[in-house]
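All protein chains but one are shown at their positions in the complex.
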Amino acid sequence: MLTILFDGIAYGMVLFMLACGLSVTLGLMNLVNLAHGAFAMAGGYCAVVLVNRLGVPFLAALPLAFLASALIGLAFERTLYRHVHRKSHLDQVLFTIGLVFMAVVAVDYVAGSSQVFVQLPDYLQGRFTLLGVGIGRYRLLIIVLCGVIAVALQLVLMRSRFGSRLRAAVDDARVAQGLGINVGGLFAATFAVGSGLAGLGGALGAEILGLDPSFPLKYMVYFLVVVTVGGTSSITGPFLASLILGISDVAGKYYLPDLGAFVIYTIMIAVLIWRPQGLFARAAAR
Amino acid sequence: MLRKSLLMALATAALAGLPAPGLAQETVKVGLILPMTGPFTSTGKQIAAAARLYMQEHGATVAGKKIELVLKDDTGNAELTKRLAQELVVSEKVRFLAGFGLTPLALAVAPLATEAKVPQIVMAAGTSIITERSPFVVRTSFTVPQSAVVIADWAVKSNVKKVVTLVSDYAPGHDAEKSFKERFTAAGGQIAAELRVPLQNPDFAPFLQRAADAKPDALYVFVPSGAGAIVMKQFLERGLDKSGIRLIGTGDLTDDDILPGFGDAALGIITAHLYATAHPSPKNKAYVAAFSKANPGMRPNFMSVGGYDGMHLIYEALKKTGGKTDGEALVAAMKGLAWESPRGPIAIDPQTRDIVQNIYIRKVERVNGELHNVEFATFEAVKDPVKAAKK
Partner (left out) sequence: MSPQAQADAAQLLAGRARWHPFEVLFWLAAAASTVLLPGHHLILTEIAWLALFALSLDLILGYAGIVSLGHAAFFGLGAYAAGLLAKHELVNEPLLALLLAGLAAALLGFVTSFLVLRGADLTRLMVTLGVALLLRELANKHAWLTGGADGLQGVTVEPLLGRFRFDMFGHTGYVYTLAVTFVLFLVARRIMNSSFGLSLQAMKENPARAEAVGMPVSRRLIAVYTLAAGYAGIAGALLTQTTAFTSLDVFSFERSADLLLVLIIGGAGYLYGGLIGAVVFKLLQDSLSTITPQYWPFWIGLLLVAIVLVGRERITAWTAPLRAFAGRLDRRRGAAATKA
């Protein structure tokens, strides 16, 4: 029972890493970025190359994966995404789906179409039992790492100058702009960090979710569910949503394997009907 | 404007599709339909590479006919496979339909093969029933039950009494589950739980937890090749190996194509399958060398030999008919053909048009620094057990 809970939390944490960037960019710029998973994939492949080919230690490869995805994200933001900020949602959907198609094929071309894996160091493999709960070492690492990052994100958002600007911009971009906040720059920075976190999630999640060129398509729905359920106005929303989703998905498969993916889709639609702005969003709709 | 664009579009279509009539006499076209994009790309790539390699090695001319390969991508989508097959038959006038990466894709085309009287060479899809759907289907790949019963036999011999099965929830998975279960329980074994995992499933953890709770001697796994690695890693992560559970399965689990990426975790896994890159025969050594040379960075896997032998079958059938391309005569010529393939001796069963081949028991080991499936026991000339049982 507790083991299932533990696995669910780890799974939820990976989802949070993957999706939190998406929810912030959506909240800030009202940008529907279906290609978010492509940045996660970039981070994953980056980790694979670093660890397997170049022999970089796994733990050192994680920040590098973050940096690489963040840089790629920044480059795309400045060159391509900035042109679609002001376009309609339909345009953004078309644009980002196009990017997904291109990313899938490009990775297939460069890295081949089969599954790849990050080779884990020995000390992260296997598991131990603590008070009757089976704890996988790797999953423990994920929980600790993602937990720390989530807390750090929350602190940055709530305490720092950057955070208060960001919150102001999310609340009302136009007024924030008027107050002299550089919303465009803020957005680019957020986009880069969001992509970097996705990349880190991709690198961490490869072990659990697998990694192949169709990654952005396969998991797009999961990201969207997290964002839908969690809302786009804070970090805590997607965080709690990811945990709920992770735990209910894992527990659903354990206790009710016949229901399969029904659980998460039903949650998503139910939440959308009940609270279209997300479960944890403030009541004020924008 | 409208008219112009339409006419232009139609003209493009006409140019793109129409074959040159003069050439049709001497050229025999082989329509190769494979998933070259989408989740099953690796199957398509392996087979296409092997088929090209065969033609490169044996020349493009056989029995006075020039062989031309027409490769089409069906993205793993059955309705597209069917339309492509129809077009290949109707406009390209292909004399062979080949490829078919997945069971539904092969099944969708079978009625067409019957209607058009065109041999359908199945180079990958592994559900038993496919060859029964049309008298024009001939298979050069494998059937899932072939490997499943062999690993069941091996499990019985190796003192495995209680097994949990974990299969993907689609036809080949059901086949793998059923044949294993029948053979294993007939020999006195016990199936503690039967788990079916959705085909698109991100996390195996809850299923493995259920398996662990049942405390079996072994966990029998059949999943599509990419997912196999995730199962295996999570199997180790949960320490199932340490609690004395053995991981067994068909060779899809330790697909040679991706095995090098598994890491040492894979060492010692035992599977039954038709082909291993490390198969120790001179024929295979030459095959692997030529394949890797033509496709740097790729290892030929069990899918590739299906494509390679499929081309061989087409060549030999044409030789036997003297270049005649009548569908019934070609299928008749294919029945009973036997030859030495890179995977070992194989034959086409004259009754079922299905493949008869050796199934090897292999163990993952490190050979010259690379992970390989190393064969250590052979079950000779295994027929499809499902069809054999029907008689």
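A and B label the chains in the order they appear, each numbered from 1.
Everything below uses one rule, namely that a contact is a pair of C-beta atoms (placed from the backbone, for glycine too) under 8 Å apart; a residue touches a chain by one contact, two chains touch by 3 or more.
Given the structure is predicted, the values throughout are model-derived calculations rather than measurements.
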Chain not shown: contacting residue from A:Leu99, A:Ala169, A:Val193 or A:Leu240: A:Leu99
Of A:Leu15, A:Leu28, A:Val51 or A:Val84, the one touching the omitted chain in the full complex: A:Val84
Chain not shown, touching residues in chain A: 26, 32, 80, 83-84, 87-95, 97-106, 108-109, 217, 220-221, 224, 228, 258, 260-262, 265-266, 268-269, 272-273, 276
Touch residues of chain B, complete complex, unshown partner: 1-3, 5-7, 9-10, 12-14, 16-18, 34, 36-37, 41, 44-45, 71-73, 77-79, 82-83, 86-87, 89-91, 103-104, 107-108, 111-112, 115-116, 169-171, 198-199
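By our rule, only the chains that are shown with their structure count from here on.
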Geometric centre distance via CA averages, chain B-chain A, whole Å: 36
Partner chain A, residues of chain B touching it in the complex: 37-39, 41-42, 45, 195-196, 198, 200, 202-203, 205-207, 209-210, 225-227, 229-230, 233-234, 236-239, 242, 255, 257-258, 261-263, 265, 297-298
Touching residues (chain side chain A, partner chain B) in the complex: 3-4, 7, 11, 52, 105, 108, 112-117, 119-120, 125-127, 134, 136-139, 207-210, 212-214, 218-219, 222, 249-254, 257, 260-261
